[in-house]
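Apart from one protein chain that is not included, each protein chain of the complex appears where it belongs.
As written, the chains take the letters A, B and C, and residue 1 is the first residue of each chain.
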Amino acid sequence: MTDVKDFVPKRQTVNEMIEQMKFTAFNARKLSESIGILEEMIKDKNCIKFLGLSGALVPAGMRKCITEMIKNGWVDILVSTGANITHDLAVSLGGEHYIQCKPEEIDDSELAEKGMSRIYDVLSPDKTSINFEQEIQKILKEIGEGEFSTYELLKKMGEKIEDENSVVGSAAKKQVKIIIPAFFDSILGFQVWMYSQDHKMRIDERKDLDFLINLHYKLKKENRSSGALILGGGVPKNYILQSVIIPEKPHKYAVQITADSPHFGGLSGATLEEAISWGKVNKGSKICCVYCDATIALPIIVSALKERF
Amino acid sequence: MTDVKDFVPKRQTVNEMIEQMKFTAFNARKLSESIGILEEMIKDKNCIKFLGLSGALVPAGMRKCITEMIKNGWVDILVSTGANITHDLAVSLGGEHYIQCKPEEIDDSELAEKGMSRIYDVLSPDKTSINFEQEIQKILKEIGEGEFSTYELLKKMGEKIEDENSVVGSAAKKQVKIIIPAFFDSILGFQVWMYSQDHKMRIDERKDLDFLINLHYKLKKENRSSGALILGGGVPKNYILQSVIIPEKPHKYAVQITADSPHFGGLSGATLEEAISWGKVNKGSKICCVYCDATIALPIIVSALKERF
Amino acid sequence: MTDVKDFVPKRQTVNEMIEQMKFTAFNARKLSESIGILEEMIKDKNCIKFLGLSGALVPAGMRKCITEMIKNGWVDILVSTGANITHDLAVSLGGEHYIQCKPEEIDDSELAEKGMSRIYDVLSPDKTSINFEQEIQKILKEIGEGEFSTYELLKKMGEKIEDENSVVGSAAKKQVKIIIPAFFDSILGFQVWMYSQDHKMRIDERKDLDFLINLHYKLKKENRSSGALILGGGVPKNYILQSVIIPEKPHKYAVQITADSPHFGGLSGATLEEAISWGKVNKGSKICCVYCDATIALPIIVSALKERF
Partner (left out) sequence: MTDVKDFVPKRQTVNEMIEQMKFTAFNARKLSESIGILEEMIKDKNCIKFLGLSGALVPAGMRKCITEMIKNGWVDILVSTGANITHDLAVSLGGEHYIQCKPEEIDDSELAEKGMSRIYDVLSPDKTSINFEQEIQKILKEIGEGEFSTYELLKKMGEKIEDENSVVGSAAKKQVKIIIPAFFDSILGFQVWMYSQDHKMRIDERKDLDFLINLHYKLKKENRSSGALILGGGVPKNYILQSVIIPEKPHKYAVQITADSPHFGGLSGATLEEAISWGKVNKGSKICCVYCDATIALPIIVSALKERF
């Protein structure tokens, strides 16, 4: 057991702040501990690294945090909601940017008339969506027809994205697989659905799972490991954790940043301790959960890691 | 504007309590308002009724609340996480029941050794999963091979379930479609994946979306409407709300029961007012969000509705 | 360990619903367990019963729930924020009632101009405050001068309240002590402050503590016990729990209804297990915490208890 040490506020770098937070308490301490676990995970050459994305991270300005992690080789497999990938592609394909607003001063009916969709305090102009639709249909045509796992389709899309800040583009370049387990639950899914009305394009999500389960069998056989940074909960959290159950190969590292609570019984807010009972992680795994808005925690995490590597 | 009236505590039925709560405040008032909206939705003969399920409702003992709604014709389309459907099938196929526990007295490593998986204060014995796997493989063999939307596969499964309290079984009987947008993100998904290793079974989730978008076009053309009761957030919430965007046919009714908060910017906690800006509902829609654990709200809602119908 | 049993939704009384919830999970189960603990506490003739109030319960229409508990002899000592007592007196002294509103349709600057103060979705008209000020000054004049603990002053006030639904009035009749540990942090405190500008009236909160600590010493000596229903957190929670530390006489029963979370480290959201380490309760105490809006939980609790007694 360690003494709490008073945090010294001063001009300091983000990482220096995090080093100090290690000796504080509550979520500051957990944030510091999480970054330590992530550092260890990144250094572990035998570890396959997952990143789980849910919540409107791209409209909130978190895109380069994700891209930076990909570019640095800190992510091998990205599991995401369709929304985040849609938002990334929309911006990369020339869409207008997202706009700040004040939720308490807003009339959502007026917004609807003005062609603005609201994500809490961010607005997404309809133009962005319209442009996205046109451009993505072009890309789909270039890709042609066929049957794809989501990671295969995203790979092909990524190869056509020129924006160097694009999550999908960077992932393609760095051989990072992007899996979207609820693919049709997004505007991107809608576009593929539309395209498939008169083109033979099929999405086979079984293939994504195939890849993942085989990967964990392989890691088990080769005595290698896996770990995850999970931003938010939802399907990406469950998908990343659940995929190790059949191969019985618990993750070695798991960090979650969430604003959900354990005491309502849902998986999004469930503790990583609970995950031990399922064999998703085990007693020896390094696990940590930080209860914090990801817009605060993620920039801190990636900035601190940039100082460490 | 109406005066707040003091709630009179006394021996009373659940619905009498709800009638009183209409004149209180905060979430009691919202709960009462929500039940009023649901009553109106049920009475609306021209309304297609959605139910969204996320969170571990079946292990929490909420199964008959869902089944009751289906049996009464209060649900036309059920959109669910894979987990709830897996849990329902597991019990219907003879699995041991879920067991209460005290999270604060539990060692998750010991649980893992004992073959117990924990969902907050509920335990799921491994036997249940093992039995589920055997039985579901039998059912899949009976179904044979082919390509299915999730609602088609669930229909075929439901026809083979004899348990009258089964969600999947009741849905099949009442022609209620069950859609699982992240199908492979569940133990049921795993079983289909396994089965598909040596059988030609394919899941086509595009077909689910196809059905849904065409439905909303049809409702628009026929001047009919749709509405939803959304328990929790996640993919089911997004899927139900998003599917009206392309046909531009906002839901007429929307009630959400959630323990998530709006002020972290995620979709699960987003207000239904925000949904107006997206055209998912509109100014004239009856909308209400109750911030409450669904294990408390759902039994109240269904019991109160049973008194009203 | 007990099996989870599916809740059966049907026409039923509130208590029948609670009996069923005992076999469910998450907060429904905790709500049921809490009511069981409260029933046991009420039946325990050797137990001094505390009620802690924080949050805007009176404006939310919860007044009669509190009064009913007092009238039934289920409360011996009420520890409250000043606000709840102010609100109770304001209504008892003929103030206009509280009015429902829609937070999302409201402009708070306009409200300020119209003389309406907002409490989430309830409005309090200025008239209520003005009337309260006039009437309370009259009552203070009748009381005269002197030095009072908060429970002594509230007793004297209660004796002058004729409204049979008044919390303060009922408490006076039933010899229930009302303690307001942060007395001057309320409009009632303001009124006493004003009155004291030209009258010799003094509040001695040390005397409240005196009473409480001596009470717990007495309970210890006589081998009697104490218990508490705590609605919300804040000062009332801390005050009720902390007062047993010096006499080293842990509460035998403790139920908390709260919307706060443990994982931010504050006392309001702290688990009752944590309270064991402080000696506020102990291993053998019956403790339970329900994470739920009190506007939903309190009417259920009091209605169910009315059926049991």
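Following the convention adopted for this analysis, a contact is a pair of C-beta atoms (placed from the backbone, for glycine too) under 8 Å apart; a residue touches a chain by one contact, two chains touch by 3 or more.
Quick caveat: nothing in here was measured; it's all calculated off a predicted structure.
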Just list which of the chains on display the missing one touches.
A, B, C
Hidden-chain contact residue, picked from the options C:Asp3, C:Asp108, C:Glu142 or C:Glu164
C:Asp108
Would you mind spotting which of C:Gly36, C:Gly95 or C:Gly234 touches the chain that isn't drawn?
C:Gly234
Checked against the full complex, the residue among A:Ile48, A:Val122, A:Leu241 or A:Ala254 that touches the missing chain is A:Val122
Quickly run down the residues of chain B that touch the omitted chain.
25-27, 261-265, 291
Contact residues on chain C toward the hidden chain run 54-56, 60, 81, 83, 108-109, 111-112, 116-122, 181-187, 189-190, 192-193, 196, 202-206, 208-210, 213, 232-235, 238-239, 242, 245-246, 259-270, 273-279, 282-283, 293, 295
Those residues of chain A which, in the complete complex, touch the missing chain
1-15, 17, 20-21, 23-29, 31, 56, 59-65, 68, 97-101, 104, 119-123, 165, 259, 271, 273, 291-293, 295-297, 299-300, 302-303, 305-307
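Basically, only the chains that are shown with their structure count from here on.
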Chain B-chain C separation of Cα centroids, rounded to whole Å
36
Give me the residue numbers in chain A that touch at least two other chains, ranges are fine.
261-265
